[in-house]
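Would you mind keeping the following structure in view while I ask a few things?
A single protein chain has been omitted from the complex, and every remaining protein chain is retained in its original position.
Letters A, B and C mark the chains in the order given here, with residues in each chain numbered from 1 onward.
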Amino acid sequence: MTLRAWTYRQLEPEAWLERGLSPVNRLLTAAILVATLAAVLETEPLIAMPWALTFQRIEHVLGALFCVEYFARLWSAAERQRGSPWRSRARFVASPAALIDLVVLAATLARAQGLALLPLRLVRLLRVLRLAKLGRTSAAMRRIASAVHSRREELAVTAGFALALLVVGATALHLLEGVVQPKSFGSIPRALWWAVVTLTTIGYGDVYPVTVGGKCAASVIAFAGIGLIAMPTGILAAAFSEAHRHDRVS
Amino acid sequence: MTLRAWTYRQLEPEAWLERGLSPVNRLLTAAILVATLAAVLETEPLIAMPWALTFQRIEHVLGALFCVEYFARLWSAAERQRGSPWRSRARFVASPAALIDLVVLAATLARAQGLALLPLRLVRLLRVLRLAKLGRTSAAMRRIASAVHSRREELAVTAGFALALLVVGATALHLLEGVVQPKSFGSIPRALWWAVVTLTTIGYGDVYPVTVGGKCAASVIAFAGIGLIAMPTGILAAAFSEAHRHDRVS
Amino acid sequence: MTLRAWTYRQLEPEAWLERGLSPVNRLLTAAILVATLAAVLETEPLIAMPWALTFQRIEHVLGALFCVEYFARLWSAAERQRGSPWRSRARFVASPAALIDLVVLAATLARAQGLALLPLRLVRLLRVLRLAKLGRTSAAMRRIASAVHSRREELAVTAGFALALLVVGATALHLLEGVVQPKSFGSIPRALWWAVVTLTTIGYGDVYPVTVGGKCAASVIAFAGIGLIAMPTGILAAAFSEAHRHDRVS
Partner (left out) sequence: MTLRAWTYRQLEPEAWLERGLSPVNRLLTAAILVATLAAVLETEPLIAMPWALTFQRIEHVLGALFCVEYFARLWSAAERQRGSPWRSRARFVASPAALIDLVVLAATLARAQGLALLPLRLVRLLRVLRLAKLGRTSAAMRRIASAVHSRREELAVTAGFALALLVVGATALHLLEGVVQPKSFGSIPRALWWAVVTLTTIGYGDVYPVTVGGKCAASVIAFAGIGLIAMPTGILAAAFSEAHRHDRVS
């Protein structure tokens, strides 16, 4: 096997013949997780300031690693199919995954000159997802995806009911509490925030009804909200039960 | 096919022979959703004021559309059955759905002269529900309805338990906290608001026990409340599991 | 059929041969619910004061009704079995259900002379439960009871885990936050209130960690708390699924 073929197999998860991920892809997954953790921690001045040098070094090392990885992928892309190696490479460069990688890479390098593009640094997590789909958890992910997919219509109907309940609840509370608490319930879009916080049972406590009528309406909506949680759970439970059975039969 | 027959098939979802909804009904569904969104957004002065003219235009266009739709339905109702076309039209006018449409339509037109009847504008969402029952999600809705229906007695018993737990919880906290916090726990109806907020696990934080006895009782009730959520979820999960199996067999 | 036999069949739910409840028992169920509602509403001065006379009348009528019912039961208890009618009546008087009824009745009569024994008035709800077990929802109640019973050991283990998690969580937060917030986390019993409010996901907001260590520990405990809700729900879902299957087979 040539070095190029070896590189290709190591980098391309689908070309890896054994189970799980190749050693190089395992290393890259770890590097992405470290880079994400660094990006997260660096936003906190209390951590970033005393460890500034460490963060800079981590970034330089990881930036270099991702740079090498990009060019290694580009070079080994020639293995993908027969025919002109440059056409394969052009295809690689134009693929969405490689374009995202390039943008993130450019942002990482630019950051050395002062730009802070936080979301771009987190985009790399998508890569972890892509790799996870091929790793040890692939069968589990497939089962979850197939369970959700088999009930996508039931789940859509539940989401529709949830949306309708949100609008109905917000309208009711707007009519009942709008005059007393204009800041929180003065319009339906404002009351929608209350409806979201209530139906998800979060209940921060920044907005809540204070009139008797508002409390009665809120109680009805709150109990309907339990159904909102019970429905998708029940649907998914039934789907998982079936997905597992099928998976074992087939 | 005559124009009247074509109109009837386009407007009457049950007369549409193909799968899903007719193009005209799809347009009307979109129009209803836009009208609802406009009604929701218009209650917020920060949105309504700078876009007043746009909202007015949307309403005029949609008002005209719903007007045309009503008369087209009236005219094509003659296709419904053999016999006198006027009897069919009279039946259409007297049907609950058409009466609701007429009231909403009248309210929309009246609104141009200054009346704001918010709830009526939202009633149109019922139409979306009616159409959804015949559209692509109809099988999913039937499955959900049949699952809930097959366990209506179990769910009623759970609701009964929930109601009893509400009353017991409110009574306990009224007895334990009523003297310390008369405003929140001074009577059972007042304590019921606490019971609702606690058993649904919302927990706004506007009312909570402060005495040791109240906290102990609240803890017991809070854990019983987990069962309150677990029961209907478990019942629905079992029902969905069965509903899907039956649906596939039949 | 003698009047005594007719009375017995009307009053004794198990002696009623047809499906559901007898007309007299339906009336009594309604009377109990009205009495409970009156007891609940009467605790609120804003309702009780303007409607004082109405509440008094309702109580007099219902008090008389429950009095008549008790003596009718006593008289017709002679139908229960062969042998001395007085022995049957003595057995009825000594039965727990009749003793509870007698105490509640005495309390209701005493209340006319100024005593307010709120919990006793709510005890009557137990009667509704007893009647519900024999009414239309009896099969559903049996299925729920059998589902819970078949998994009582799994549910007990889950409750044990919940209790352990409560103690561990309270201890952790007491150690991490005890110095900073002595009023809320100064001892494990105090921190237990936080643990209950957090693990049930109520989150009133009266107590929450403020230190970094406390927030980290609380995060771990909060996610473990999701399992606390997921476990019994999953167990019950599986049990209901099976209970229904058995019920239909047998």
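Operating definition for what follows: a contact is a pair of C-beta atoms (placed from the backbone, for glycine too) under 8 Å apart; a residue touches a chain by one contact, two chains touch by 3 or more.
Keep in mind it's a predicted model, so treat the numbers as computed, not measured.
J.: Identify the residue among A:L21, A:A35 or A:A162 that touches the chain left out of the display.
T.: Once the missing chain is taken into account, the touching residue is A:A162.
J.: Which subunit C residues would touch the chain omitted from the figure, given the whole complex?
T.: 151, 153-154, 156-158, 160, 164, 167-168, 170-171, 174-175, 186-190, 192, 198, 201-205, 208, 215, 218-219, 222-223, 225-227, 229-231, 233-235, 237-239, 241-242
J.: For subunit A, which residues lie in contact with the unshown chain of the complex?
T.: Interface with the chain not displayed, on the subunit A side: 36, 39-41, 43-45, 47, 118-119, 122, 125, 129, 132, 136-137, 139-141, 143-144, 147, 162, 192-193, 196-197, 200-206, 228-229, 232-241, 243-244.
J.: Residues of subunit B in contact with the chain that isn't shown?
T.: Interface residues of subunit B facing the absent chain: 201-205, 233-234, 237, 241.
Simple rule for what comes next: only the chains that are shown with their structure count from here on.
J.: Give, as an integer number of Å, the spacing between the C-alpha centres of subunit C and subunit B.
T.: Using C-alpha averages as centres, the distance is 31 Å.
J.: In whole angstrom, what separates the CA-based centres of subunit A and subunit C?
T.: One centre to the other, that is 44 Å.
J.: Name the residues of subunit C that each touch 2 or more other chains.
T.: 201-205, 233-234, 237, 241
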